[in-house]
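Heads up, one of the protein chains got dropped from this complex, but the rest are sitting where they should.
Then we have subunit A:
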Amino acid sequence: MNIKGSPWKGSLLLLLVSNLLLCQNVAPLPVCPGGAARCQVTLRDLFDRAVVLSHYIHNLSSEMFSEFDKRYTHGRGFITRAINSCHTSSLPTPEDKEQAQQINQKDFLSLIVSILRSWNEPLYHLVAEVRGMQEAPEAILSKAVEIEEQTKRLLEGMELIVSQVHPETKENEIYPVWTGLPSLQMADEESRLSAYYNLLHCLRRDSHKIDNYLKLLKCRIIHNNNC
């Protein structure tokens, strides 16, 4: 490391750093830049992506519920208090295959979007509350964070699909509002646990609904009911 080598080394380092910085600015070819309505991504790819996301979200929700129940509420009959506790039950969602086949495509898509939108806020508060817990369960918290993230992405994808399948659909921001936050913050542990149980129970159910609906729609729209 003589003095003569230092300026050369310095210039090399500078070159390397500048290259790295420039490389940062080189954006990869986007599949669908910025979620624009004029996106060139095919509907098939959009649906495939959406199905993957919905499948993933339900797996996470199911695991989160199982872990919570095993740890806090197993065998204590909390299920009895979870009846009719979901805030999305007011939505006219189909409950069997025949009903699902009778609903039209557009309404079906709107329905899915509504459910996804209605879960934005509960997920946000769920993460905040679990994070603020003393001895926050890391497994549950991490899954909650991931579910919140992926749900946002799924919503974006759904909006893209809607813009492609039904471009004339005007934005309908009506969705069921969740009001369970006070319950999550109750001082009584039993009540608080019940609130969490209900929330996770409903999340598991609705994520399964969305996954099933999207698979139905994919086969209907892309494969023409010939999956």
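The rule is short, and it goes like this: contacts are C-beta pairs under 8 Å (C-beta built on N, C-alpha and C of every residue); 3 or more make two chains touch, one makes a residue touch a chain; residues count from 1.
Going forward, contacts and distances are computed from a predicted model.
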Handout entry: Protein name, per the UniProt record, of whichever chain is missing from view ("Prolactin receptor", "Tubulin epsilon chain", "Ataxin-7-like protein 3" or "SRPRA protein")
Key = "Prolactin receptor"
Exercise for the section: Have a look at A:Val17, A:Ile79, A:Ala128 or A:Met186 and name the one touching the chain we're not showing. Expected result: A:Ile79
Handout entry: Those residues of subunit A which, in the complete complex, touch the missing chain
Key = 55, 58-59, 62, 79-80, 82-84, 89, 93, 95-98, 100-101, 205, 208-209, 211-212, 215-220, 223, 225-227
